[in-house]
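Note that one protein chain of the assembly has been removed; the remaining protein chains are unaltered in position.
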Amino acid sequence: MNSSISVLLFGITRDLTGQSAVSVPLAEGASVGDLLTQIHQKYPALAGIRSLLIAVNGEYAESEQVLTRHDEVALIPPVSGG
Amino acid sequence: MNSSISVLLFGITRDLTGQSAVSVPLAEGASVGDLLTQIHQKYPALAGIRSLLIAVNGEYAESEQVLTRHDEVALIPPVSGG
Amino acid sequence: MIALTSDPIDVPAALRFLQSEQAGAIDFFLGVVRDNTQERPVDRLEYEAYDRMAISEMQKIADVAQQQWPILRYTIIHRKGTLQIGDIAVLIGVATPHRAAAFEACRYIIDTIKQTVPIWKKEVFTDGESWVNAHP
Partner (left out) sequence: MIALTSDPIDVPAALRFLQSEQAGAIDFFLGVVRDNTQERPVDRLEYEAYDRMAISEMQKIADVAQQQWPILRYTIIHRKGTLQIGDIAVLIGVATPHRAAAFEACRYIIDTIKQTVPIWKKEVFTDGESWVNAHP
């Protein structure tokens, strides 16, 4: 996976980037933590958000989890349902 | 009040006595406690009930409260609403 | 709004009554007639009330709840008469700005109703009947 990964955006992250998905360059064997670092570099506007989590295939992911090219990846800003 | 007082009955007390109100002899100046004693004497069948309270004019009454002939008096077996 | 009624309880009407522009949370508690008590099959329940006092005791409970929580609107409706399995015996609804108060006030009201309000319930089984709570 020496290319890029598509990341779904919601809520404030979608508003700040103006996109509902972004493509982030990522090396093979990269982890969720690596992805977050890349996202923060590419989109400094997201720095003001209280917390950003990553979901992989619809599950909250730990920062050590390694990503593969088939994963559905989403950026999860602080939730506010209910 | 040297005569008797009418006491409203509900639930198990109505079933045990077969009446929805009973007349209990009571001296002038008698208290709620006196009334309960009279009721227990006249209706020994009520002895098996877990507790019996008296309401006077729609309010729970303490045993010291003195009754007057104009009071609406009710015998309150353990409640079970809800 | 407090009521003691022989008619079925109208949940949508209670909901409409509770809604207001300030209400962010509504908690509803429904007490429903179950088909058994301690595994003994129940055929029906018969509720009886000392009407005037039942209403004034429910009002006292509501007044205390209103002092304790920021209640925007509330409704307490209790059935009387014969109820079949599945019938709603009591509805408590509380509307507040935020949810903690709605849950707490609703729970306080139903817990206290069961302790102080002169309403009596007779369980009619297939093989007998019994006034609830009456015996030691």
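The chains carry the letters A, B and C, assigned in the order they are written, with residues numbered from 1 in each.
Going forward, a residue touches a chain if its C-beta (ideal position, glycine included) is under 8 Å from a C-beta of that chain, and two chains touch if they have at least 3 such contacts.
Since the model is a prediction, treat every value here as computed from it, not as a measurement.
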>> One chain isn't displayed here. Which of the visible ones does it touch?
In response: A, C
>> Tell me which of C:5, C:22 or C:68 is the one touching the absent chain.
In response: C:22
> Taking the full complex into account, what residues of subunit C touch the chain not shown?
Replying inline: 11-12, 15, 19-36, 85-86, 95, 97, 99, 102-103, 106-107, 110
>> List every residue of subunit A that touches the chain not included in the displayed model.
In response: 8, 10-12, 14-15, 48-50, 55, 58-60, 74, 76-82
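Everything that follows uses one rule, which is that only the chains that are shown with their structure count from here on.
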>> What's the distance between the Cα centroids of subunit A and subunit B, rounded to whole Å?
In response: 73
> So what's the Cα centroid distance for subunit A and subunit C, whole Å?
Replying inline: 49
> Using the average of all C-alpha atoms in each chain as its centre, how far is it in Å between subunit B and subunit C?
Replying inline: 26
